[in-house]
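Could you have a look at this structure, given as structure tokens, before my questions?
As you look at this complex, bear in mind that one protein chain is not there, while each of the others sits in place.
Right after this comes chain A.
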Amino acid sequence: MGLSFFSKHLPIQEGQPWALKTPADIISTVEFNHTGELLATGDKGGRVVIFQREPESKNAPHSQGEYDVYSTFQSHEPEFDYLKSLEIEEKINKIKWLPQQNAAHSLLSTNDKTIKLWKITERDKRPEGYNLKDEEGKLKDLSTVTSLQVPVLKPMDLMVEVSPRRIFANGHTYHINSISVNSDCETYMSADDLRINLWHLAITDRSFNIVDIKPANMEDLTEVITASEFHPHHCNLFVYSSSKGSLRLCDMRAAALCDKHSKLFEEPEDPSNRSFFSEIISSVSDVKFSHSGRYMLTRDYLTVKVWDLNMEARPIETYQVHDYLRSKLCSLYENDCIFDKFECAWNGSDSVIMTGAYNNFFRMFDRNTKRDVTLEASRESSKPRAVLKPRRVCVGGKRRRDDISVDSLDFTKKILHTAWHPAENIIAIAATNNLYIFQDKVNSDMH
């Protein structure tokens, strides 16, 4: 595939109500389903918007399937915990799709405290010709019914119905940061700062605690769980990352409580890089298994790293996302940017990894060619169907014409959430409250 060019798709948000620039519209999570046909986004206002890829039209072979809005619903509402006098944000932290098992689609969405299972169904037929009800559904006067007819199904405009099938509440004392569906399609896990729970998709009134790193004395707290994920193939394995930069692979067959890891992945700190903020920038913000299940991808503040499950001592690859920020950590600490949690993503063949950065930039790294590219997600810089132009951040020295200097980066424009289609070169980029979908038209097949 090469890191060649992605043409720009129309920003979905244009003209839509959710394009309004209110804080509630900030996209907080993006996730393709397993086929890539559906793309779900969650926002700070607790809403979920699902996009569906239109089937390719024979009439216009050039327009490969584009994504249009499929369904919108309010997943979570703000709540107030009266006991603790705390407000519970409705922001959707994560969405995970369940593998499709029938005509309906299902997904899990979670805020800080509660996970919900939503079922999405389509209705495109409607029964007509009732004997006892008229067209509007009102009961008919029986005396007017002179003959009987069999109601028939008539086509109607497609209606997408969404209903909450399960609500998994009260499982977490701390803020939920990740959920992950097991490959067994029966269980899933949810992780908060200190604990990970295992749920059965059909049982809402109890869950099993499988990891608990809460110290007996909170004074001794030194690290928290930042992300977790099930292995894509082995239903007994999962990994969780910590704020200290380590990864722990756990095997649920070993014990009921997986506090002891099977493998600990940790890279010794480089003493020459030590600063006040070393701990913060080593905190892992996201961890993703490769599709093959052989590797893990982690994102910390300045780098993305690829780990081989067979080697715990250090990552096999490290890529600098924006090392030019290393000298600016103090300012980034002041304006809280240093706490931004960037996500990372694999492409379908695990040959390219992607992550977001500031100034609406996102980066891609080709693991084979070792080439990398910086692209920008913004309306100004790209026109529809145009090819994205690689960007460059200059750090002093000679500056090319279109380079951006480090000091003119806009740190309010951050791309935290990105997703890659499971099979094709289609990526979804969330830039604050705008969603961009880019497709690679040159080579749409994975190599």
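Couple of notes before you dig in:
Heads up, the rule we're going with is that a residue touches a chain if its C-beta (ideal position, glycine included) is under 8 Å from a C-beta of that chain, and two chains touch if they have at least 3 such contacts; residues count from 1.
Heads up, the rule we're going with is that contacts and distances are computed from a predicted model.
Per the UniProt record, the chain missing from the shown structure is "Immediate early response 5", taken from the list "5-demethoxyubiquinone hydroxylase, mitochondrial", "Tubulin delta chain", "Exosome complex component RRP4" or "Immediate early response 5". Note that of A:Glu66, A:Asp251 or A:Glu279, the residue touching the chain absent from this view is A:Glu279. When the missing chain is restored to the complex, the residue among A:Asp25, A:Asp43 or A:Asp112 that touches it is A:Asp112. Residue-wise, the contact with the chain that is not shown comes from A:Glu87, picked out of A:Glu87, A:Asp259 or A:Asp402. Contact with the undisplayed chain is limited, among A:Ala103, A:Ala216 or A:Ala256, to A:Ala216. Within the entire complex, the positions of chain A that touch the omitted partner chain are 83-89, 91, 112, 170, 173-175, 177, 193-194, 216-224, 226, 243, 274, 276-277, 279-280, 283, 330, 333-334, 336, 339.
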